[in-house]
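The complex is shown incomplete by one protein chain, all other protein chains being positioned as in the whole.
We just call them A, B and C in the order they show up, numbering each chain from 1.
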Amino acid sequence: MISFECDYAEGAHEAVLKRLMETNMEQLPGYGCDSYCESARKKIRKACGCPDADVFFLMGGTQTNAVVIRTMLAQYEGVLAAATGHIGVHEAGAIEYTGHKVLELPQHLGKIDAAELEDYLKSFFADENHEHMVFPGMVYISFPTEYGTLYTKKELTEISGVCRKYEIPLYIDGARLGYGLTSKANDVSLPELASLCDAFYIGGTKVGALCGEAVIFPKGNSPKHFMTMVKQHGAMLAKARLIGVQFDALFTDNLYFKISRHANEMAEKMKKGFAEAGCRFLLDSPTNQQFLILENSRMEELKKKAAFSFWEVVDEKHTAVRFASSWATTEENVDKLLEIVKKM
Amino acid sequence: MISFECDYAEGAHEAVLKRLMETNMEQLPGYGCDSYCESARKKIRKACGCPDADVFFLMGGTQTNAVVIRTMLAQYEGVLAAATGHIGVHEAGAIEYTGHKVLELPQHLGKIDAAELEDYLKSFFADENHEHMVFPGMVYISFPTEYGTLYTKKELTEISGVCRKYEIPLYIDGARLGYGLTSKANDVSLPELASLCDAFYIGGTKVGALCGEAVIFPKGNSPKHFMTMVKQHGAMLAKARLIGVQFDALFTDNLYFKISRHANEMAEKMKKGFAEAGCRFLLDSPTNQQFLILENSRMEELKKKAAFSFWEVVDEKHTAVRFASSWATTEENVDKLLEIVKKM
Amino acid sequence: MISFECDYAEGAHEAVLKRLMETNMEQLPGYGCDSYCESARKKIRKACGCPDADVFFLMGGTQTNAVVIRTMLAQYEGVLAAATGHIGVHEAGAIEYTGHKVLELPQHLGKIDAAELEDYLKSFFADENHEHMVFPGMVYISFPTEYGTLYTKKELTEISGVCRKYEIPLYIDGARLGYGLTSKANDVSLPELASLCDAFYIGGTKVGALCGEAVIFPKGNSPKHFMTMVKQHGAMLAKARLIGVQFDALFTDNLYFKISRHANEMAEKMKKGFAEAGCRFLLDSPTNQQFLILENSRMEELKKKAAFSFWEVVDEKHTAVRFASSWATTEENVDKLLEIVKKM
Partner (left out) sequence: MISFECDYAEGAHEAVLKRLMETNMEQLPGYGCDSYCESARKKIRKACGCPDADVFFLMGGTQTNAVVIRTMLAQYEGVLAAATGHIGVHEAGAIEYTGHKVLELPQHLGKIDAAELEDYLKSFFADENHEHMVFPGMVYISFPTEYGTLYTKKELTEISGVCRKYEIPLYIDGARLGYGLTSKANDVSLPELASLCDAFYIGGTKVGALCGEAVIFPKGNSPKHFMTMVKQHGAMLAKARLIGVQFDALFTDNLYFKISRHANEMAEKMKKGFAEAGCRFLLDSPTNQQFLILENSRMEELKKKAAFSFWEVVDEKHTAVRFASSWATTEENVDKLLEIVKKM
């Protein structure tokens, strides 16, 4: 059965796998000190326009969020995030497990609003009892968001401005960063994004790699002894080459962006086809995740022919579902899916 | 200046202090193994109608909440609380510091609703992704709430029923339990409250003691090696007699309830006076905390003559403030306060 | 039965209790902002010769150790302590509970050695793998030690020198500080001790108070937002006056030192009497705790007439036990004890 269940259903892009094979029997030092990790770091710094950036390789998104947030917060601080933020909802309490509260901000199609953020911060410090409360110590946003939506350059700049005014770091979860940056709707470049935040990660797991995320501290501002804390979290890899080689391949000849763009093109095709078939959208997503509201009976029928994922209950008779494209999605499969949808 | 700022402005009730003096030079074992702790436990068990209850003495409310919640939750669980719950707002993240998330429920004048609780639990277990989310592992409510309001016996029974259906313990924060139980509006007895929950504490700090809270596990259901974990939290007292003696005094001749009733009578007098003076109430509180909405200019004027506490900003021109009575409030001071208010 | 079981068997010194009674009905602000806390802080700063010191009041020793150590360590650091240090042995893992390792140093009658400390630090940083290990981030010593022994001024100065060379703070657990400072064998003054370390606490619970310890950061070097973190640990007191008033009394007219000296005099009398009775000492303690090695049969007999505490098993036939004097020990009771011992 064709599957649009998620963007991590396949292994790795063939160029990535090829590099793993070619370098497989080289004897390399561990823990990220090898030449491939170093080469990948250089290419990433260049792509980000951050010659002084600190770059680290971790395994997955939840791990990256937990390590970065824990090591950047002071003990008395929590992290601000949209009510729908991944760290607050779908990470099994991994942030709280490190001892820190996730402070909720209102969400608008998955995004926070700069003015509401400023209100929060202003009210907090104005509250006479704030020494008894969790200090807001960081802002977390995802790009694209959990709903596939994007912050505009203007929105990002405003959020960044509030963060700097209140001296609070801005951290961007880029699990699907490639799909965000190469969306037709996007007006933010990677160097711009890097310059507006204090830490972010470039997702590999969902964008062409077997596994791995690249954490970037754009101004060389990584927490002191970061790798020792990475080890403490159980996140240090003996064979870090595994991720270094992959990111080295992904950042060669623009591969990361080419394959991301392909995913978006497939998503646009789906979106157009869904619209033509009269489907109802949960919201307007410009990236690789498309959300439909289906009648439950129609959903059950569709399930027999194509895989997609449950998103949320809308009402007694309707369910929101997600169709995700990825670097690996073939046009042929999109056509098959639309064929099925049209016939329903 | 007369003060209605809080219910912990004075030391201890004189009968409590007297017992501390009388027993001061006795040589007693430490860590809660002395005869006064034992006597207090017996009296508390009797008052609660729980002959098998485990009773422990801790120092303060935040500490008690953190210890009880942490030791009763499994690692993968969080605690459900009203959005206005003390543990979620004014404890500086003490629960998250122990590694657990506070899961928010809607609040209605500080209270949660049994039906909304059940919806939350039902939805959680129905969500196909719930293994990636924080499991709801306990329900926290306060009695009275942070807004001075009370659950009726019916409401408590319904919440308790939902908890039992889902096999989740119900924990009641009784920082001001005396003021709740002796309110004219209350229809729940201490034995009833004890039988409806799995753990609760009887607040001493705000009700006549120098310090100390009594934690009760009504069915003898305290977590295994509870005292070792209390020590781990830095909450074990060498001279636990300090709290044992005080609770022994408070639970002799109904003292705890008598002095609580007095506080409520003083609060009712304030309430009536405020109403007669045409004050605007933030809400209708039947216990020792009364909340008014004052014009800012009037508030500033009043501040010069009586102490009260800031509650929250209502709008640009109005502020909500709190007047608290306690076991120590004199009728004379209430009269003075009302005199001032009437003249404004 | 007369008891020498511990130095926290009685309540508070009468002058302390008197101040609590006198101030009982004053309305005071909470959380350490009252005039008695402020007065106590001033007196303590003066006694320590540290006009800029930050002074905080906490409830007990384990709590104080956990809060100070956690808030002064970086995430990648642990705390060095003698193998017999209280934090490593008798605090139920309260330090590890905060996420930090207790790194063991060899102990010599409860003390660490400056040269061994330096060796440890030197070896650590010389180890090529030290980024995979817990960084030594603080040195913990107790004064007097868990064995009643004392560091000389020379020893303290050497340890302090090593700490400064390696830029690691020195923290002194002063649960029994009074008994250390007023020992005839002591050559360190309170201002000297304060100047040689980065944080320490003056124990109240074991030296005349109902409860409470005063934490001092001699150079005003308390961690940022310390009180918020105190609250996070569940260690903030609503009625902090309880401790402020007691320390205010203890640091009036040298009371703290007078009553400590009395305890030492009683201990010396015991020691002399034990020696005359031919008892075998576990070690030579110059402070209020005296350790004897008793034949088990003799120990059982003695237990019937006087209370003391088990220390450790020496061999199959002998046990080490502890006799503690305190501010409350009467000469009459010491005489009775020695009478009993001599007859055995």
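The rule is short, and it goes like this: a residue touches a chain if its C-beta (ideal position, glycine included) is under 8 Å from a C-beta of that chain, and two chains touch if they have at least 3 such contacts.
None of the values given here were measured: they were computed from a predicted structure.
Visitor: With the full complex in mind, choose from A:Tyr8, A:Phe56, A:Phe291 or A:Phe308 the residue touching the hidden chain.
Guide: Of the candidates A:Tyr8, A:Phe56, A:Phe291 or A:Phe308, A:Tyr8 is in touch with the missing chain.
Visitor: For the chain that's not shown, point to the residue among B:Lys224, B:Lys304 or B:Lys317 touching it.
Guide: Going through B:Lys224, B:Lys304 or B:Lys317 one by one, B:Lys224 is the residue touching the chain not shown.
Visitor: Which listed residue (A:Val55, A:Met72, A:Ala267 or A:Ala328) would be found touching the missing chain in the intact complex?
Guide: A:Ala328
Visitor: List every residue of chain B that touches the chain not included in the displayed model.
Guide: Against the missing chain, chain B presents residues 70-71, 74-76, 99, 131-133, 135, 224-225, 227-229, 231-232, 236.
Visitor: Contacts of chain C with the missing chain: which residues?
Guide: Within chain C, the residues touching the omitted chain are 76, 78, 89-93, 96-102, 104, 123, 126, 128-129, 131-134, 310, 313.
Visitor: Contact with the hidden chain only, please: which chain A residues?
Guide: Answer for chain A: residues 2-3, 5-6, 8-12, 14, 17, 20-21, 23-30, 59-67, 91-94, 97, 205-206, 210-211, 228-229, 231-239, 241-242, 307, 328 touch the chain left out.
We adopt the following convention: only the chains that are shown with their structure count from here on.
Visitor: Could you tell me the distance, in whole angstrom, between the mean C-alpha positions of chain B and chain C?
Guide: 34
Visitor: Just the number, please: Cα centre separation of chain A and chain C in whole Å.
Guide: Using C-alpha averages as centres, the distance is 50 Å.
Visitor: Find the geometric centre of each of chain A and chain B from their Cα atoms only, then give the gap between the two centres in Å, rounded to an integer.
Guide: Centre separation, chain A to chain B: 42 Å.
Visitor: Mark out which residues of chain A touch at least two other chains, giving numbers and ranges.
Guide: 76, 99, 131-133
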